[in-house]
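With one protein chain removed, the remaining protein chains of the complex are shown where they sit.
Chain naming follows the written order as A, B and C, and within any one chain the residues start at number 1.
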Amino acid sequence: MFFASDNWSGAHPKIAESLTKQAAGFASAYGSSELDKRIEAQFNDIFEREVAVFFVATGTAANSLALASVAKAGGVTFCHSDAHVNADEGGAPEFLTSACRLFPVEGDNGKMDREALHTAVSRFDVPSVHQGRPMAITVTQATEAGTVYTLEELDAIAAIAKSKNLPLHMDGARFANALVALDATPAEMTWKRGVDILSFGGTKNGCWCAEAIVFMKPEMAEEMPYIRKRSAQLFSKTRFISAQLEAYLEGDLWLDLARHSNAMADRLRVGLTAKNTARLAWETQANEVFAIIDKTSAARAQSKGAKFYDWLAPRDMPHMIGENERLVRLVTSFSTTQEEVDQFIEVV
Amino acid sequence: MFFASDNWSGAHPKIAESLTKQAAGFASAYGSSELDKRIEAQFNDIFEREVAVFFVATGTAANSLALASVAKAGGVTFCHSDAHVNADEGGAPEFLTSACRLFPVEGDNGKMDREALHTAVSRFDVPSVHQGRPMAITVTQATEAGTVYTLEELDAIAAIAKSKNLPLHMDGARFANALVALDATPAEMTWKRGVDILSFGGTKNGCWCAEAIVFMKPEMAEEMPYIRKRSAQLFSKTRFISAQLEAYLEGDLWLDLARHSNAMADRLRVGLTAKNTARLAWETQANEVFAIIDKTSAARAQSKGAKFYDWLAPRDMPHMIGENERLVRLVTSFSTTQEEVDQFIEVV
Amino acid sequence: MFFASDNWSGAHPKIAESLTKQAAGFASAYGSSELDKRIEAQFNDIFEREVAVFFVATGTAANSLALASVAKAGGVTFCHSDAHVNADEGGAPEFLTSACRLFPVEGDNGKMDREALHTAVSRFDVPSVHQGRPMAITVTQATEAGTVYTLEELDAIAAIAKSKNLPLHMDGARFANALVALDATPAEMTWKRGVDILSFGGTKNGCWCAEAIVFMKPEMAEEMPYIRKRSAQLFSKTRFISAQLEAYLEGDLWLDLARHSNAMADRLRVGLTAKNTARLAWETQANEVFAIIDKTSAARAQSKGAKFYDWLAPRDMPHMIGENERLVRLVTSFSTTQEEVDQFIEVV
Partner (left out) sequence: MFFASDNWSGAHPKIAESLTKQAAGFASAYGSSELDKRIEAQFNDIFEREVAVFFVATGTAANSLALASVAKAGGVTFCHSDAHVNADEGGAPEFLTSACRLFPVEGDNGKMDREALHTAVSRFDVPSVHQGRPMAITVTQATEAGTVYTLEELDAIAAIAKSKNLPLHMDGARFANALVALDATPAEMTWKRGVDILSFGGTKNGCWCAEAIVFMKPEMAEEMPYIRKRSAQLFSKTRFISAQLEAYLEGDLWLDLARHSNAMADRLRVGLTAKNTARLAWETQANEVFAIIDKTSAARAQSKGAKFYDWLAPRDMPHMIGENERLVRLVTSFSTTQEEVDQFIEVV
């Protein structure tokens, strides 16, 4: 009953197998091998346009270096207050952008409120060195609340970005989960909406370590090779990332894995709410269930081996959570089984 | 005939196998799993003392964050002018230390000259904010010239570090190659000599990606968890590093692999010099041969498929290299075969 | 009718005279002259303890380098959301601390709410590299809303700092104005309350350029000389700062000037509210009046030559300001005259 995080899972057997297959032989380093080139080309196919792809070590690196590529002195990036960049990356976005700032924007369900975002960005309409200046908007898809922006919601945010002449970045640590939730294509959920730069995450969805920055307009990536090297994020044996991605993308394995983990989250949701065991803090739209459970039940589940984390309630939410309740985050992954889910529902 | 770099090789079969074995199941993330803990304990055994180990993504990250852990405003690190930190890391050591500087020191055979180092550090004996202040000495073992500091040479450098109250860092991207060259234990080549922090490299010696910073005194590592996270170098599924290292360290596989690649380099050296095909720029002491070859022979070898890079001659060496000659670097690895070596000697 | 900012004023005649007096002759540079030493000693007297004083170029530099002196990887500083560091320093605090972050805390009247601050800091009680870690609390005295923390309010904030083992910084860009408002001594308003580091501002109160960082515990200042030099904030001819401060501090000129500007603000307040010309956004406690004025009156005053800025209403305040009203900031200074004040009241 492992619901602590999707990064508690290991790697999918096909991915392990692909690594094994590539272990032998020689290939040129630093992203220049044939396999690397093949994977790059595959990204073009997946996104239905020529894109520029850069592997990095972590999702935090993908987000931080994506922002570094559009950084400028006094630069300010707008994000949801619960966004990973703002809440969970230990200051890496600031550090790797040479101290650009994040401007948190509120909004329900883990999504930036359109009006709040517009107001926030508009505060900078009169140029002022004292205040700094907007440099980007970043949106998390799926969100940290387990919800998914609709295409229309993305359009609304992109419209603000466009009207203010700002690049739009998407943190896609759970990109696949969002895609299958919307039943959209990668193109539809990114550049067709106005997304310029994507953090493409594979680690949470069955890879060991496969994170990439994808530039929808390759000309925006010119500085990236130097930015990445300067941040010590250029792997030598990049084949070990490419080998993972080869299996990950092959036959849409990545979408199948995401469909599975979303389905497991939905099963969890259904089970928990059917019996009134839990209330939901937010709708379950991807692979995370945020459940408000009474303390006794939660403790019982833990005593039977269930693994999950309490979630810090957002500032405006505490009143929803009763004295005898806990807000817990339950994350499913490609390797979550129906049995685990059902067992959890039973013991909770 | 792949002699371009040891990072052109893939991964050792046992390492691939270990990854496959760990692919299933769940484990806690960010270095807290049982396997992670077991590997950490193994490092204590290997170094014969309690050490603190931090996995990072690249050798550049290991060096840069090691220096970041001892960084201070105006800080200056002394290194050989050809050291990887100075010549090949794209400014990462400066960037990740918030702009500390490197002070290049000359010396033959890729090794810092003892006197030159002492003179360099002593320039800072009178405190001055204008000049900055010493913060560390870093030594590369095996060196970028394919040589290996003797234990006595390390003692001499450590004595300077100690007399100036400076931490001593060792860039061990080819740590195993140096170890077996000296027939020394890890303890003998590090803390028993005065090394405080080690960049422990596994990638060049048969891993896919396994680099670690090892603090010989764990109390020096207190800031490291935050420094690493801030630099986006904290892997979530750290098991994928630990799994590699489990196989790497098991039964001294790592030392066997290094012995093999050193032996292949020696075979190359013997073959090339026996027939007077090449002169050596520096002694071959680890897994790199720096050969001065006439241009015709070099081109012939390349036309037959041999892969290697020309090496930029150090500033004080060009006179050794004739008009019709090239200085080439030939690197062997765990997967170099005798056949490859012999074939190369034949075609060159 | 210059109420745009206290930095629109020039320099007090005695300060100009002191500069002239020191123009001749030679003195050692970089803060080592006799005059520099004399001023340093005078700071000891003023603060009734041995302090360490560092001149810097701007108030922004004072705040930023004060924070840099306690910076650490992943570090987070708590401040009021309207604090100068957060709202008006163009990212300098983040940049000069190598990307430490600011955590805005709300509170009425420009003052951090005690509970809100406690809650904010306590979010970090469980150590987590993902979240970062508290590194300082900073308080602005007088505040950006023209109010002044009482000694008791400072005690409450200092208690939180102490309980969390955090250094407490005070942004004293209008230090003198706050001092005379409270009728407190410098010691009483700083270290006796628990303030560790002070940005001591003279520029807004009659100097040309005189900003200093004052460490209440000199041992906390050890890194400062290097931090300041690295940030290009070490003046060579420091006498030009010392000369200003000599006159500024002589015979408590600084307190007299602050008393005058506070009195002018009060006269403004009285005049504006007596005739119901304006409502006050916040109490006038130092040298700033935040007045809500109807648009016609404001425009009329401007047409007659009055200079002032509109103030961006804090997020939770807009409802107070009517459709036909403006929130304007009126700042008085050492050189504001009664005539100017009275004339403004008349025309508005």
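Just so it is clear, contacts are C-beta pairs under 8 Å (C-beta built on N, C-alpha and C of every residue); 3 or more make two chains touch, one makes a residue touch a chain.
These figures come from a predicted structure and were not determined experimentally.
The hidden chain makes contact, of the residues C:Leu234, C:Leu253, C:Ile292 or C:Val328, with C:Leu234. In the complete complex, the residue from A:Ala83, A:Ala99 or A:Leu168 that touches the missing chain is A:Ala99.
Residue in contact with the omitted chain (choice from A:Gly10, A:Gly59, A:Gly74 or A:Pro167): A:Gly74.
Mapped onto chain C, the footprint of the missing chain covers residues 2, 4-5, 7-13, 15-17, 19-20, 22-29, 56-61, 64-65, 89-92, 95-96, 203-204, 208-209, 226, 229-237, 239-240, 307, 335. Listed here are the chain A residues that touch the chain not shown: 30, 68, 72-74, 98-99, 129-130, 132-133, 223, 225-230, 234. Think of the hidden chain as still there; on chain B it touches residues 73-76, 87-91, 94-95, 97-101, 123, 129-132, 312.
Heads up, the rule we're going with is that only the chains that are shown with their structure count from here on.
Rounded to a multiple of 5, the Cα-based rotation taking chain B onto chain C is 180 degrees. Averaging C-alpha coordinates per chain and comparing to chain A, the farthest chain turns out to be C.
Chain-level centrality, scored on Cα centres against the all-protein Cα centre, points to A.
Chain B and chain C have CA centres that are 50 Å apart.
With centres set at the average Cα position, the gap from chain A to chain B is 34 Å. Shown for chain B are the residues that touch two or more other chains, namely 226, 229-230, 234.
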